[in-house]
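Next up is a structure, given as C-alpha cells.
What you see is part of a larger complex, with each chain still in position.
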Amino acid sequence: SNQDSQEPVNKKELLISSAASLSNVMTELVDTFEEKNPTITISLNFGGSGKLAQQIQQGAPVDVFLSADQKWMDMLDENQLIVSESRVEFAENELVLVGSGENDIKGYSVQDIDFNRFDQIAIGNPDSVPAGSYAKEVLDSLGIWENIQEKLIYAKDVQQVLTYVESQNTDIGFVYESDLYSSGINKITTIDQDWYSPIVYPAAIMATSNAFTEAESFISFLKTDQAQAILQNHGFYN
Amino acid sequence: MLSLDITKQLESSFSIDMKFEVGEEIVVLFGPSGAGKTTVLNCIAGLSRPDDGSIQLKEQVLFEAKHKPIPIHKRNIGYLFQDYALFPHMTVRKNITYGMKDESLMNSLVKTVGIEHILDSYPRHISGGEKQRVALVRALATKPYLLLLDEPFSSLDDQTRKECQDELLRLHTIWKIPVIVVTHDYEEAIKLGNRILKMESGKIVNDL
Amino acid sequence: MNYTPFFLSLKIAGIATVIVFICGIVLARILSRNKFPGKRIVESVLMLPLVLPPTVVGFGLLYVFGKNGPIGGLLLDLFNFQVVFTWIGAVIAAIVVSFPLMYQSAAASFQNYDKNIENAALTMGASKWRVFWTITFPLAWPGLLAGLVLTFARALGEFGATLMIAGYIPNQTETIPLAIYFAVESGNMEVALFWVISIVIVGFSAILWLNWWSGRNILRFTSDN
C-alpha cells in the first residue's frame, strides 16, 4: 500500500463569512488564493452582514469576517470578538441610481434629477441595509428626504431593490456599482461621492480563530495587486 | 301508492329482480339475511341506484332508467335505517326535530315509545333499544308519504315492542300511506302486514 | 412606540384566514367528491407555496400582480388599482402561503366519516346545503379547526412573501413580522423583543380563543366525554 499521499498532510481549513454582496467576487478571489496556497482550503459562508455578525456573536466557528459595512465590524470589535490589529479595509464601492425602461435622465447628475416625477423609489432599509443608509445620506444632502417619504419602498437587501426595479414596480432604486455586474439592469447615473460617506468593506480575523496564520495570509492577499484587480473587475474599485 | 319494478346486480353473485306495488297498506318484506331487503329499501330511498326499471310514488317517478332520478331529499320518505344512523353530534331531541314537519307529533310519539327521559342525551350515551326507538320516532316525525322500516323492533323487549307496533298501526290508520317493514319475526309480520312479501336471493318467492 | 403593526397584522391575518378557510373548505369538498384523472396533480400543485421558500413565492407574486404582470396589469388598467406595495398585497401573500395548510386539513377531515349519516339527513328532507352545514361540517370540525389554527398562525407570521409584494412601508404595510425582522436586522433588540412578545400574545390569544370556542360550541358534541 502507498502510505504517501499526494496531498499535503496538514491541509488547513479556513472558514470565511462574507457579505452576500461580495459573493461573486469572493468565489473568484478564493479560487485564486487557493491556487497560490495549496495547503489552505477555504469554506465560504454568505449572508447579510448583520446576520453574519450575529452568528459570530453566538459562537459560529468563523476565522475571517468580510463585512459590507463598518457598523457590524465595530460591534464585534467592541465585544472583543475580532483581532483589532488585523482589521483592514480592502474594497470600496459606489452608489448608483438604476431605473426601469427608457430614461431621458440617463447620465444626469443626481442634483439635476427631479425625484418628484417618480411614483415609487426603492431603497434598502436605512436601519439595516448599508446601501440604504448611504441612499438616505444622499437624499438628505439633497434636502428632499422629507418630501419623498411616501414614495419610498424599503427593501431588506440590495437584491430586493434590483428586483423591484427590474420588474418595473418601482421607477428607480439605489444600489451599488458592483451590483450592476451581475444584472442586466439599466444604470441612470453614478452618484457623485461628495453626497455620501465612503463605502468601504472591512475585513478582520476572529479572536477565536485557530488558523491565525492562514487567516492573516488571506487578508494580506486581499491587498495584493492581483486581488485588487479582481475586485476592480467586479465593480469594486480601490 | 308505490309501484316498483327494478333489477340490480349485486357484487355477490345474485341479482335483485323485484316487482311489486304497495297501496295504502303495510307490506312486510320477509326473508333470510343477505337476501337484499336493505338494498331494495335503499333503492326506493335513492341511496342505491337500480340498474334498470322504475320506481313511482304517487304521481311522481322517483327513478327511471336513463333519467335523472329525483334527489333523495325531495322524495319525502321516512326511513328507519337498520343501523339507525343517528346524528352523533345532536341530542335525541335534535335528532327527532331535524326533519320534523309536525311539532305536535313529537310529544305523543316520544311518550308512547318511552324515550322521554333521554331527550337531552347524545346517541352515544343511550342503550341499543333506545337508539332504535329514537330512529323510529325520527322516521315518523317527518310525516312522510312513504315509510321504510328496516327491522324496526329487533332490539326491543316484548312489552316495548308491542307498544311500538301498536303506535305504528295507529298512525297508519290515520295517515293512510304505504309502509314497508322488514322483519325476521314471523309473528310480527303477521300482526303488522296487510301483505307479506317473502324474498330470497333478490327475488320474491311468495306473495301472501 | 407605534402600534400600527399590531392592528395591521390582525387585519391582514384575519381577512386572509376567513378567505382561506372558506375557499379551502369549498375546494377540498369539491375535490373530495369528484374523482378525475390528474386530481392528485392538482392537489400537489396546491402544495407548491409550501415547498418554495416564501421569498420565491413573493418573487412569483410580484411578477403576477406587479404593474406589468398579467393580473396586476389588468387590475391597474380596469380599476386603476395597484396591489403591489399595499396591504392588499400582504393579504394576497398570506392567502397564498397558508392555503395549503387549510386545504390539506380540510381534505383529510372530509375523508373520514360515516357517509350514511349524511344520507339519513337527506332522507329527512334536508337540502345538500343544510346537510353540509348541520352534518358534514360539524363532523369534520376537528380537522377544520386544525386547519383554521394553522392558517391563522401562518398568515400572522408570514414574512418573506409579504415583504416582497407589499414592500416595507412604515404604517402602511408594516406587519409585526416585518417590524421584528427589521428591528433584529438593525440590532434593535428591545424593539424586536417587544414585537416578538406582541405577536406571541396575539397568536396565543387567537388560538386559545379558537380552541375554547370550539370546545364549547362544537367539539363537546362530537368527541368522547
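Of note:
Every chain is named by a letter (A, B and C) in the order it is written, and numbering of its residues begins at 1.
Please note the rule applied: a contact is a pair of C-beta atoms (placed from the backbone, for glycine too) under 8 Å apart; a residue touches a chain by one contact, two chains touch by 3 or more.
If you're wondering where the values come from, they're calculated on a predicted model, not measured in any experiment.
Counted over the whole structure file, the protein chains come in the copy numbers A x1, B x2, C x2.
To be clear about the criterion, only the chains that are shown with their structure count from here on.
In terms of which chains touch, the assembly is arranged as an unbranched chain of neighbours. Nearest to the overall CA centre, using the mean of each chain's CA atoms, is chain C.
Chain centres here are C-alpha means, and the one lying farthest from chain C is B.
If you average the Cα atoms of chain A and of chain C, the two centres end up 37 Å apart. One simple way to say how far apart two chains are is to compare their mean CA positions; for chain B and chain C this gives 45 Å. Averaging Cα coordinates per chain places chain A and chain B 80 Å apart.
Chain B makes touch with chain C in their complex at residues 45-47, 71-79, 81, 83, 85-90, 98-99, 101, 122, 124, 138, 142. On chain C, the positions that touch chain B within their shared complex are 114, 116-117, 119-128, 131, 134-135, 138-139, 218, 221-222, 224. Here chain C touches chain A in the complex through residues 59, 62-63, 66-69, 84-85, 163-164, 167-170, 181-182, 184-188, going by the rule given at the top.
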